[in-house]
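Here the complex is missing a single protein chain, while all its other protein chains stay put.
Chain IDs A and B follow the sequence of writing; residue 1 opens each chain.
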Amino acid sequence: MAGSELSVDTLKSALHRMMLIRRAEEQVIDLATSFDDLIRGHYHVYIGQEASGVGACMALGPDDYMFTTHRNHGHVIARGGEPSPVIAEIIGRTTGYNKGRGGTFHVIAKHLGVLQTSAIVGGCVPMAAGAAFSIKKRGTDQVSLVFFGDGVLEEGAFHEALNMSSLWKLPLIMMCENNSVLPEGRRQGEYPSSSFAATQLADVAKAMNVETHVVDGGDVREVAGLLTELAHRTRAGEGPFFIESRMTRWPGNRGSFPELIGGPHQMDWTWDPGTADARLQDWLTNSDPVSLLCRSLVEEGAMTREEVEEIDAATRKEAEEAREFALSSPTPSPESAMDYIFA
Amino acid sequence: MSSTMDITTEDKLDLLRRMVLIRAFEERVIDLYHRGDIAGLVHVGIGQEAVAVAVATSLLEGDYLYGTHRSHGHFIARGADINKMMAELAGRANGYCEGLGGSMHLVAAEVKAMGATGIVGGTIPLALGTALAHRDAGLVVAVYFGDGAANTGGFHESLNIAALWKLPVVLVCENNGYAEFTPMSEHTVVERVSEHCKPYGIPARTVDGNDLLEVLEAMSRAVEHARNGEGPTMVECLTYRLRGHYIGDPAQYRQANEVAEWREKDPIERLTKQLKSERALDEDAASTVKREADERVEDAVRFALGGEYLSMDAMTARVFG
Partner (left out) sequence: MANLRFVDALREGIAEEMRADPRVMILGEDVAVGGAFGVTRGLVDEFGHGRVINTPISEDTIMGIAVGAAVAGKRPIVEIMFVDFITLAMNQLVNHAAKVHFMSGGQLAVPMVIRVQQGAQGGWGSQHSQSLEAWFAHVPGLKAVAPGSAADANRLIRASIRDDSPVVFIEHRGLYFRHDPDGLEPGESVLGKAHIVREGSDITLVSYSRMLTECLEAAEDLAGKGISVEVIDLRSLVPLDIDTVIESVRKTNRLAVAHEAVVQGGLGAEIAARVQEMAMDYLDAPVLRIGAPYTPPPASPKLERAFVPDRAGIAARLHRMLSYSKEEGS
């Protein structure tokens, strides 16, 4: 796999993004649980999935498009989004990417090519196909990448979009993030579910003549390697592609009300999972994409522990500043309530 | 009829009569449409009669049937009263639906023909629901849809759920090669609609839809599978509508030679020829079959055109009453 060829610098920058997502999401959880009135509803964090989003976005160029879901915070940061306007958006401030109109479900950053974030399950797949259609009509070599969860395959609109993107050979990469796979199942095996009859998600796309891949979404090198190759082939007109990125759920991910078990991540846990809360140990050992990358970089001699911890400290600081930025930003005035209804 | 092995010559003659009746009904519908006695958007299935008759034959009395926008034949084959059907098409109060449904929304509940629909693929979920309601009663639900419906989300949602819940449903795809005016090659990547079944583990067969006995054989197995509690199946019937998408559609999107080829495969001609070769039917008997069908249809036309229209008061009272 091409992933093994990533340079140390590239891997360092991937690690930085992954840690930045982790630390920013920790701030989000803390804001939601420490304040009554900042994030009052449910919300979804990307902890434990950082390698998938970062690896995929590493394959994108500045002009490419990206679409995402209710679990979008990490994707937007993976795409290069700044934690400050992301967190500001999540708590509804005017300095947020959507000026406080979108909130946790709908962070959009047009300047990064993040054209839409939908909280409707599967809502973005047709739109991503539409962006790909536009690329094809304009004849540019852009790529449209859409992230979605495995539940999307239960929605009809996904299949409609799948058929049309295959029929029209659209430059679309469909990244299905399946975050409920046991560690041993991330590379192979079937996916049993109580709500989906097909035991291989990719088979559905295969039936519509779409090339499919299964990737270990906990391994940023694998994801980046595969996506780089597929993005290249998409630009050459070989799309669309369907990828099932398999991940193992972070134990703190309790549906839409996540919990930081044992508090924010400590680097000691990465080096020695036995020092963490018992509920986290197995995940830290086998599945945490950040810990897996940190340990492998150190084992390979590409980085020292100290260098890794420096990156971590920098991202922690950045996330804390983002939190302060968001908290000190103004909320939209009621007088501005009628803005942005029509263009 | 549980298996095609048991089919006698008399059975085959009966199957032929039913196809001929459907054809006679629809040809007269076209005529009435052009005379202004029937209005609306009317879709005839001339050329697809073998599927209708085979599917109806494979079902038992207690089983359910759901149709599409092109369902006259489905309902007649199921045993619906053609008088009430014709009256419905003519918008009369003595029609099955009091003139409120029309051609596209026929319901003949008395023969468990539960509904046609103007929504492409729209009855597939309804069929699943009816199957769910009777899951433990040993009943089977057959639902028709076309190749165009295979591109609707509801079709894929239904494949998943039917498989997940092992519902006693037979998905009958009438693949006539066109979604309205668009050939299959332009609306989907699959060669056969049945390919969508594979990921969900739904057994599927593709058959010559103009060969009544072949459809009947496949349907009988599918119905048995469902009745045994083994879950859904699909029977994809490759067929062709010899007329346009709706009455009045000049169908200029099709090549003359393509239509001519399919005329050669006309299911009525085929079965007639077979029966003649088996010396079960001669020219006179064939004419009699046709004449009897025409007479029944004429009775239906008289019944229909003699019917009254529903009053506005009765119509508004129907919304919740």
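The definition used in the following text is that a contact is a pair of C-beta atoms (placed from the backbone, for glycine too) under 8 Å apart; a residue touches a chain by one contact, two chains touch by 3 or more.
These numbers come from a predicted model, not from an experiment.
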Interface partners of the hidden chain - shown chains only, full complex considered: A, B
Residue, one of B:59, B:76 or B:124, that touches the chain absent here: B:124
Per the touch definition above, residue among A:92, A:113, A:239 or A:289 touching the missing chain: A:92
Options A:80, A:185 or A:332, residue touching the unrepresented chain: A:332
Chain B residues touching the omitted chain (full complex): 64, 66, 95-101, 105, 107-110, 114-115, 117-119, 122-134, 153-154, 157-158, 160-161, 164, 318-321
Residues belonging to chain A that touch the chain removed from view: 37-42, 92-93, 98, 100-106, 118-122, 151-152, 154-157, 194-196, 331-332, 334, 336-338, 341
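Please note the rule applied: only the chains that are shown with their structure count from here on.
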Centroid distance [mean C-alpha coordinates] between chain B and chain A, Å: 47
Chain A - residues contacting chain B, complex: 153-160, 163, 166-167, 194-198, 200, 203-204, 206-209
In the complex with chain A, residue positions of chain B that touch it: 151-157, 159-161, 163-164, 186-190, 195-196, 198-201
